[in-house]
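A quick write-up on the structure given underneath.
Removed from the display is one protein chain of the complex; every other protein chain stays in position.
Then we have chain A:
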Amino acid sequence: MEFAELIKTPRVDGVVLHRPFLPLVEGTLCLTGHHLILSSRQDNTEELWLLHADIDFIEKRFVGSSGTIIVKCKDLRIIQLDIPGMEECLNIASSIEALSTLDSVSLMYPFFYRPMFEVIEDGWNLFLPEESFKDLESMTDEWRLSEVNRDFSICPSYPPLVVVPKDTDDDTLLKVASFRHGGRFPVLSYYHKKNGMVMMRAGQPLIGPNGRRCKEDEKLINATLRAGKRGYIIDTRATAVAQQAKARGGGFEQEANYPQWRRIHKTIERYSVLQDSLIKLVEACNDQSHSMDRWLSKLEASNWLSHIKEILTTACLAAQCIDREGATVLVHGTEGTDSTLQVTSLAQILLDPSCRTIRGFQALVEREWLQAGHPFQHRCAQSAYSSGKLHGEAPIFLLFLDCTWQILRQFPCSFEFNENFLVLLFEHAYATQFGTFLGNSAAERATLKLPQKTVSLWSWVNRPQEMEGFVNPLYEPNSLVIWPSVAPQSLQLWEGVFLRWNRSSKCLDEAYEEMVHIIEYNKELQKKVNSLRRQLAQLETEGSPLHTP
């Protein structure tokens, strides 16, 4: 076992754990291959089990002969371990550092994790493209399921099965793939049942400096237009950025070649900018200074809420084109694996009520993020405490969850899930015992044999006893398209994630429980009244009033 080599000191006694808003715990610290465990070895005190993979960064401090390790986690929690003995402290620190930055995916915990629960419904088989295509078929016959990418050779970041216009054959797809970044030819992302309009997504067209053209590409997307109607291309990059991309072989659709399309540029930032934004935001949130001006200026300087606003606005725009303008929409940025997915998935939450259910949201994440090839492993390798050189880390998915939370806040009765569910997805995207978010694409997941070797997050979440904690008690299905406000006054810092460890949540927890209590009591009363009514009705029809003394 290689882990043993990395663990220099497996056990230290007399370690003191400090956690925000919780009492100190003194106990024994143990390191295993995947966990940092602190146990007081008393029956009634809590133990700490921390996945090494959840550790973002550690700091060491020494006072006299004892040392302190400050552990900064990817879920933004900061804990402190006081370790007696300089050498032990150094050993523990270097072991944690090594174990939390393992290179090989196959050494990750999900490959070792054995569920303590019975898998009733295997999450790996829950959201198969074939199945969702059946739903589509029941609504329209204008699309087909193509197997052109069955061995991932056309587009390494696409799944084996993709939905394309019916009249477009696989040969055409091959040609279009060579004209789109990463081979990401336009595929169906969403079909709007209400008016038959669609949303597609792709990689940027490889126009290049010489203005390359691909007739098949034009034909493919034109095939999705209704007679006499035009469509919208939403480019998630600013015009200038898209122009620059031409010099590097990319670019955007030239109007001369796409006369039936209107192109709109929006400015969604790319990963390094977003990662920087997250780091600054979390730094601001952890600042214990009591200066209001300092807080507001740091919050502003992080730009996080600006990014939220821009992403939400773009998603709303896409939804507006489809629902209000009755137009077809194609969304792309550069690669089509980041900002594009933020826009297409959020637009679906606005347009499609089923995406606001727990299962529907899982299906959306599966379809628009996992199958669509968002590189989770790269993007979520490091979180807000990362330092040094980054390798494509970025909170793209967290921004999507935050935007979803903003919509949930504005429509608190229209979502079947609550905030906890979104927080859970954030946690598991960064560190997990489940295989769902491992790998960067369907191809990588297939190579790693994740469905065979790991447990799906959905297998766990969908068990009734877990589900209970994620259900929004206020939920009442709302079949309408929802239009959130994107005014800065309507957007809020997501306290459940960013201030989670900086505040005591007791009052809010209790209030939430009270809310649940009111709703459950209502259901109970209704039942009671109904049964009493029945009882009374029965007695009255029997017509034999019993007079007891």
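Here is the rule we go by: a residue touches a chain if its C-beta (ideal position, glycine included) is under 8 Å from a C-beta of that chain, and two chains touch if they have at least 3 such contacts; residues count from 1.
Definition applied: contacts and distances are computed from a predicted model.
Look at the chain that isn't drawn here: its UniProt entry, checked against "Gap junction protein", "Galactosylgalactosylxylosylprotein 3-beta-glucuronosyltransferase", "Myotubularin phosphatase domain-containing protein" or "NADH-ubiquinone oxidoreductase chain 4", names it "Myotubularin phosphatase domain-containing protein".
For the chain missing from the display, the contacting residue among A:39, A:66, A:357 or A:410 is A:410, taking the whole complex into account. Taking the complete complex into account, A:313 is the one of A:66, A:313, A:354 or A:377 that touches the chain left out. Listed residues A:243, A:291 or A:447: the one in touch with the omitted chain is A:291. Seen from chain A, the chain kept out of the figure touches residues 21-22, 228-230, 232, 255, 260, 262-264, 266, 284-285, 288-297, 299-300, 303, 305-306, 308-309, 313-314, 316-317, 319-321, 323-327, 409-414, 418-420, 423, 474, 476, 478-493, 495-496, 499-500, 502-519, 521-522, 524-526, 528-529, 532-533, 535-536, 539, 545-548.
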